[in-house]
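Only a part of the assembly is drawn; its chains keep their places, and the rest are absent.
Order as written gives the chain letters A and B; numbering starts at 1 within each chain.
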Amino acid sequence: MTSSQFKTVGLIGKYADKGVSDTLLTLHGFLCKEQLRVITDQETASMLANTNIETGTRKEIGELCDLAIVVGGDGTLLNAARSLADYDVPLAGVNLGHLGFLTDISPNDMCESIAEILKGNFQTEERYLLECRVDRSGEYVHVGDALNEVVVYKWNVARMIELETYIDEKFVHRLRADGLIVATPTGSTAYALSAGGPIIHPALDAMVMVPICPHSMNNRPLVIGSDSVTEVVICASTQNHARVTCDGQLNFELLAGDRVEITRKPQPIRLLHLPHHNHFELLRAKLHWAETPTRP
Amino acid sequence: MTSSQFKTVGLIGKYADKGVSDTLLTLHGFLCKEQLRVITDQETASMLANTNIETGTRKEIGELCDLAIVVGGDGTLLNAARSLADYDVPLAGVNLGHLGFLTDISPNDMCESIAEILKGNFQTEERYLLECRVDRSGEYVHVGDALNEVVVYKWNVARMIELETYIDEKFVHRLRADGLIVATPTGSTAYALSAGGPIIHPALDAMVMVPICPHSMNNRPLVIGSDSVTEVVICASTQNHARVTCDGQLNFELLAGDRVEITRKPQPIRLLHLPHHNHFELLRAKLHWAETPTRP
């Protein structure tokens, strides 16, 4: 048993994926043996056959836990991060077989890895989230958080939509496109990359606006400071054919004249990594970059 | 006559371009009438028929002047910025007919514009430069400054070269490409944009690594903090078929094993803009982005 800075651990598994239950039970058993209080997400617990598991809402996990362990893919961690963003609980991610950008602990030796973290052998990395608010005639009619990206996207229509963008109250451009992505560094390796955006190092206080299939080839990705206020206004021609989504999960129908305001969420989340964690190694593995440095 | 914070003004014109002489003479006359001491770059003065002009080296301009006015295109301002980077003299750029990203004062009303600046009606913007050092077997054999970009490029060969990159001493990737650009925000709208890089706002403390025609389509532009140390190592297969250039002007032959070290230059240059200067307006004008915001 390890004497640890962590006393109460939240356990969150991939939604509706029975394949994760063995991993979760192993992890649950390990954490209990370490004499930690373990609170399992209600939906996660419902997938497990063990009735002796303490369960809690995400709110309870946020309030009671000093560590949350997420088992699944990057989507599961994105979901957990959004739900715990208002609490000061760090996250560690165990992937389900495929290395993730956010879930970088291998299931093969996860108990050893978690033991290291419990002992205090870890790196802490802060990742900021975006807050998205929809202003309709002066009133906020929708709010949402995103760790990867906020996307304003055409919806129920084949043709392009028309958007206007502002940064810090200054007009940037009027855009005809399939949509517009505003991504964090975390999101720069997700959808924004598919749309032609650059990779942004997570330590950089930046966000990137990436147009999706813009009509004009001169509309290129634009990297700005993360403390900027970005606004996207839905033009009259677009009518009600646009939606805004956060991390591709939640979506909200927009009307002409709606103003989507995107800002940095004040409090970041914290990701815990193993001591040997190296962001470039992760990029090489995920993006199949050539290895083999020649330098000793 | 205006009582001004500026007493001594340097005047630098586009190299070997006689078309600039009328503009320079008008500007010189205006500045003298304002009872300022005007020191004209020696090469610039040699293009003018007026023998009553005080001339000086770039070093003298740097040491004596409290303002340098550059007349030409962005290339002329890049050149002036590199030569004055070690002195604390701000620059204002008058373009020769075509609006530049850096030379944003129109020649049509340049005397009125300069008068505004002399009165203190201006915005100051800092732009950082890159320092590039070539380490060969532990010794620096070349140094250079760049306001736009440092490029390691294939030379005298049709096939790709092979490079290894490091950021803050961590291996990033091994790259087969025509070359690699490391650009400042200032340079992000120059060569880096042609090679597929993003636009970076000048207020962001970032630099971007952009591979040129990489063999692997997964090698994408990478945006990092401007305080990072970037290193590019020439692989053995490349032999002596690579050069490094700063702002496309100076170039130096590299050998296999050479390490090109790129860092932020500690002191930035200062650009003076008119009060109504707006970076996004400049981007719209230069990149032909759609205008017409609908918001009042």
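Please note the rule applied: contacts are C-beta pairs under 8 Å (C-beta built on N, C-alpha and C of every residue); 3 or more make two chains touch, one makes a residue touch a chain.
Because the structure is a prediction, the values reported are computed rather than measured.
Depicted are 2 of the identical subunits; the complete assembly encoded in this structure file consists of 4 such copies.
Assume only the chains that are shown with their structure count from here on.
Work out the mean CA point of subunit A and of subunit B, and you get 37 Å between them. Residues 164, 166-167, 170-176, 188, 193, 197-201, 203-204, 206, 208, 216, 218-225, 228, 233, 235-236, 278, 280, 283-284, 287-295 of subunit A are the ones that touch subunit B when the two sit in their complex.
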